[in-house]
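Shown here: the complex without one of its protein chains, the others still in place.
Moving on, here comes subunit A:
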Amino acid sequence: MDIPAKAGTGVEAPKPRAHRGRRLAPYLFIAAAAVYLLLLTGAPLLDGVWLSFTDTQLLNPTGGVYTGTGNYSSLFSDSAFVHSLLITVIYSAATVIGALVVGTTAAVAINGAFRGRALARAILTFPWAVPTVAAALIFAWIYNKDSGVLNHALSGAGLGGRGWLVDPTWSLFAVTLASVWKVFPFVMLVVLAALQSVPDELYEAARVDGADALNRFRTVALPFLMPTLRVTALLMTIWSFRRFEVIWLLTQGGPVDSTNALVINVYREAFVNSDLGRSAAMGVVGLVLSTIVTVIFFYVDRGAARKEAL
């Protein structure tokens, strides 16, 4: 649309070429990022979806033949796969809840002024900085049934040892605990940043009104934290769906498939069974799960925003 010159102002309308350039400028600015996303994210994603409809093998990745929905129907008729979906949901929910509770508690604890606060913050951030492989090895030693420090401590307390990584009753709990230890500092740092944006006057007013610490947190801090906690929960959920190293290094999905999450199945199908098609189908199911969680998040978030606006 051309902009007409204002009568009597002496200002001339921009020349059509310059106007077109201005209109295109935003697209040019995002072009590099868009090409990057299309090439490095979009193309592999579409390729993965396509693979899921073929019988492609790892040792012959270009020789796959279209098999329709065969991979999906075989997956959903396989009780082991359905079980692994359930494990994924339980593991993700437990890890997210655990990390949110521990992370928020830690953030509140280190938010106030006290001597040694900097050291406490550094120590609590440490698990996030430790490489996952190192963390998994440390937990493997801690959990060792015969010589692990945890069983030594439990035996010392008269509670007896457990087969943390070899007994299906405890393995999912053990893997979840290790995961929470590894990721809670992320929640802590994000919540700590949010806590520091809460005006001191609000705490002061609540204190004057006689609110105790718990009530001050519930009525003053929590409303400020909720948007942050919702986004963090979303990120943690998606990351938990695809967390591989901790589970693989501790149990490889065992014992008796008790920690056999979706990503373990994806890996096993691709690199042990060499079936890239079926593996890609499992990956797509994981993508759909993540998408469902994201949609639910935005639905809940919009509802909360409307409620706050009223």
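We take it that a residue touches a chain if its C-beta (ideal position, glycine included) is under 8 Å from a C-beta of that chain, and two chains touch if they have at least 3 such contacts; residues count from 1.
The rule is short, and it goes like this: contacts and distances are computed from a predicted model.
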{"item": "Listed names \"Peptide ABC transporter permease\", \"CbbX protein\", \"ParA family protein\" or \"Extracellular solute-binding protein\", with the criterion being the UniProt name of the chain not displayed", "value": "\"Extracellular solute-binding protein\""}
{"item": "Contact residue for the chain not shown (choose from A:P44, A:P61, A:P199 or A:G303)", "value": "A:P61"}
{"item": "Sole contact to the chain not displayed, among A:I30, A:L86, A:V272 or A:V295", "value": "A:V272"}
{"item": "Missing-partner contacts on subunit A, residue numbers", "value": "57-61, 140, 144-148, 163, 165-168, 250-257, 268, 271-274"}
